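One structure is given here, and the rest of the page talks about it.
Here the complex is missing one protein chain, while the rest keep their positions.
Then we have chain A:
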Amino acid sequence: MDYAPIPSSPSSRPPHRSLKLLSFSLAAILLTIVAVLNGRYRSGTSPEPVIHPTSPLSRGPSDGVSEKTSGLGLLRSPSSHFPWTNTMLQWQRTAFHFQPQKNWMNGFLPSSSSLFFLFSNRFYRSLMFCCLFVSLARISMDPDPNGPVFYKGWYHLFYQYNPDSAVWGNITWGHAVSRDLIHWRHLPLAMVADHWYDLNGVWTGSATILPDGNLIMLYTGSTNESVQVQNLAVPSDPSDPLLLKWIKSDANPVLLPPPGVGPKDFRDPTTAWYEEEAAAWRLAIGTKEDEGHSGIVLVYQTKDFLTYELLPGMLHAVAGTGMWECVDFYPVGTKAEDGGLDTSVTTGEKVKHVLKASMDDDRHDYYAIGTYDSETARWVPDDPEMDVGIGLRYDWGKFYASKTFYDTKSSRRVLWGWIGETDSEYADIQKGWASLQGIPRTVLLDVKTGSNLLQWPVEEVKSLRAGSQEFTNISVSSGSVVPLDVLNSAAQLDIEAEFEIDAASLAETLEADVGYNCSTSGGANRRGALGPFGLLVLADPKLSEQTAVYFYIAKKTDGGLQTHFCHDEMQSSCANDIYKRVVGSKVPVLDGETLTVRILVDHSIVESFAQGGRTCITSRVYPTEAIYNSARVFIFNNATGARVTAKSIKIWHMNSANIIDSRSPY
């Protein structure tokens, strides 16, 4: 059945240029009125007065243990809302990450006659004024990347999109295209919930490219009775490189939950891979099994994507991990020269397979490296203690529902991840948008360690670099902070830093530091012999706000060293109605390696990649002071017994990659 895309905003003739200018200046004047009146009226209707935050912040590196050590407890009781200003909220929007369209502060004045009522009605909302001449664009949020694929010269990204609200709901497939994974154009919605089998949501799915170059999409639909089923969709015009329109198969749903699987536990089909022996395609779907509270993966086999055979047993299972969402399964080469591999590469000793799942219970993405056996359709982890759900995560911060695809243009595997907000629901409604995608990353097996992946921002990110500064051989003595003279605003940066800790310090330190853990060991202010040290980004000149990206070297009882890599968000903002944590993990450092980190700073998101991408962390931060021209970068060394040298710190300013809203892309 043919399917027409729904227009993304009410259409109107674009106004004359001079009228546009007039209306924008009028809107600007009204916005000022808005800002003044907003505070007065809003506190009048809420049962609680707005209080300004008064909690003290630790200052500088010489303080003792920071005020909150638990990674969890701090989230529990923001006393009330921070008085966010529009200036602060608008700054949060990222410049070069994929994020949804936003609107003008959640309001729309439908007709001029209402003006009278706005003045006289005590429920007047000042926001109404600001939108007099601005058309309603929807507020929105966009979790879960869907069906990423490279097709006929374009990178496509679909995503779970609520066109109407900054909270989850009305889920459709948003759609955007790019030539380079960095510069995007929004296209009309690809799919909406318009059949019984996806009436309660067009949920996550994956694309498979067939040998003849054609493309199929399998996605989860939540039916009119909220049963999770799998549906098939294909481009209505395969010759259209922009894949604007999609046809849902008459055979839908093509997969129903099998016996023993709950109707709410059957979602997110993977990209299919081709099995030569069976002369058929296979794909995986995560679910759970209640007895052991195990996350499990089922494998289906098909020749035509219309009828399927459930293979006996499971690809894999891990007890105690709960429901596995957004399962991903793909090969990685074991030689340095391999590069990325097509999903259908299955055989050979030179190939390992990565199994990944999003843990519904703890909202983190885990992966493990192992071996896949085509004959039995089983996968076994190399190290059962680092199995899926209990071992490594793609990212130790805010990162979920991720999915890879094989980029045929550049022969690499690329990873997308959903980065949610860690601020209040109130702020999300206020600013009119929520969530974004992490910077796309290439994924490779780390052939040096063999036991983890390497993730790195795609090369195209470098095209945004504009103007660089390099600082070399800066000695940072114990307990000190060194400001870096970064020209212009430090809200959009690409940083590559290399650190060295002097050998004497490493040898002299006697005390073992066995229990160190980023989340529970006190953050950047808790001083150890050999750490923490690193960089402070989105820091204001007085250091009343700072986001710390750092290493901590712990000495083990056997005399060896264990390096940890962490983000400390606790002082990232004076506001207390947001989530602030210390997060991170161990990072393997091999003999002879210096400590390296790459950091992408883009307003309210900070992404770091340590040791070439062995350990990655994403943080969402919402500073109130360290914004616009007040953001700075510092080096710090909180170690008590070590001198640290920043051998090289390169800092590039990043241009913005504005997303084009395009309904007529030609």
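In this text, a contact is a pair of C-beta atoms (placed from the backbone, for glycine too) under 8 Å apart; a residue touches a chain by one contact, two chains touch by 3 or more; residues count from 1.
Note that in this section contacts and distances are computed from a predicted model.
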Field: Among "Presenilin", "Regulator of G protein signaling 6", "Pectinesterase inhibitor domain-containing protein" or "Prolactin receptor", the UniProt name of the subunit that does not appear here
entry: "Pectinesterase inhibitor domain-containing protein"
Message: One chain is left out of this view; which of A:G153, A:G213, A:P258 or A:G320 touches it in the full complex?
response: A:G320
Query: Considering the whole complex, which of A:Y151, A:W173, A:W203 or A:Y622 touches the chain not shown?
result: A:W203
Message: Can you say which of A:T208, A:Q430 or A:N452 touches the chain missing from this structure?
response: A:Q430
Field: Residue in contact with the excluded chain [from A:W196, A:Y579 or A:Y628]
entry: A:Y579
Query: Of A:D180, A:E275, A:D342 or A:D361, which residue touches the hidden chain?
result: A:D361
Field: For chain A, residues in touch with the removed chain
entry: 10, 42, 45-48, 72-73, 75-78, 81, 106-108, 110-111, 113-114, 117-118, 121, 123-125, 127-128, 136, 139, 162, 164-165, 167-170, 200-201, 203, 222, 225-226, 264-265, 267, 290, 293, 320, 322-323, 325, 360-363, 424-426, 428-430, 513-515, 517, 520-521, 577, 579
